[in-house]
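Every protein chain but one is kept in place in this view of the complex.
So, chain A:
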Amino acid sequence: MSQSIMTEPALPPTEPSTLRPKLRLDGLTHEFRTGGAPPVKAIEGISLDVAPGAFVSLIGQSGCGKSTLFNIMAGLLQPSAGRVVLDGEDITGRAGLVSYMLQKDLLLPWRTILDNVIFGLEIQGVDRREARAVAEPLMDRYGLGRFKTHYPASLSGGMRQRAALLRTLLCNNDVILLDEPFAALDAQTRFRMQEWLLTLWKDFGRTVLFVTHDVDEAIFLSDEICVLSPRPGRIADRFDVSLPRPRGRNVVTAPEFIRAKERCLDLLFSGGQPADSEAA
């Protein structure tokens, strides 16, 4: 107890919020223990400060613990060690304080798109009619207006993701976690969705943590990139992407983009796993 008081300086309320991180991960470690099998250490000692309004991408090989890390941040999973700190407050193991979009779009099949979009607000206790009034203009503005009364089954993958993303953004949380939101989409839809996401990010002013397998996507979207090592996931490298915004499609040919990409790929594919000889 006394230790946590020492590591967490009580910040005076007058201090401008830009000086302290929006979200701080402090030595997060998680071990899965299932039955008689030996425990699996998914992540180890992950510490990270995220500035308010930043767009941070996490990349790493499959199975390195990215979803585990998000589950912990979202309060769905109690870490073996470490803390999650939001606005200076320890929120480890508490759900509902950051918005989380899981790896699937997860729309409720029995609700119309409009009622899916307001689901988060509804869970937070907002009256249905009020929530609809908030959501409808946003759906019109962000290209979902035509689908309000449709059921999810009749929508394309891109539109379903938009609805799920809008639902995530609509919750009144400052931090949103997106776990490979565009992985299942074709390349063209993906492009459009990335631009759409940046528009929303700008409009809503949220802090975004974004998991992806796609290095180009990470560089195109982010202010900052964290590369995780293979399991157990640790932060292997962290760097800023200072390409000016708004970034056009041709940014992929910019020298800084290429340098960033090389840096990521080197880390991902030389990533110190002797058994993984193909990747080397």
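Convention: contacts are C-beta pairs under 8 Å (C-beta built on N, C-alpha and C of every residue); 3 or more make two chains touch, one makes a residue touch a chain; residues count from 1.
The rule is short, and it goes like this: contacts and distances are computed from a predicted model.
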{"item": "Record-based protein name (UniProt) of the chain missing from this complex, from \"Putative DNA-binding domain-containing protein\", \"NitT/TauT family transport system permease protein\", \"Xanthine dehydrogenase family protein subunit M\" or \"Isoquinoline 1-oxidoreductase beta subunit\"", "value": "\"NitT/TauT family transport system permease protein\""}
{"item": "Touching residue (missing chain; options A:102, A:117, A:139 or A:211)", "value": "A:102"}
{"item": "Touching the absent chain when the full complex is considered, from A:119, A:182 or A:257", "value": "A:119"}
{"item": "Touching residues (missing chain, whole complex) on chain A", "value": "74-76, 95-97, 99-100, 102, 104, 106, 108-112, 119-120, 122-124, 151-153, 171"}
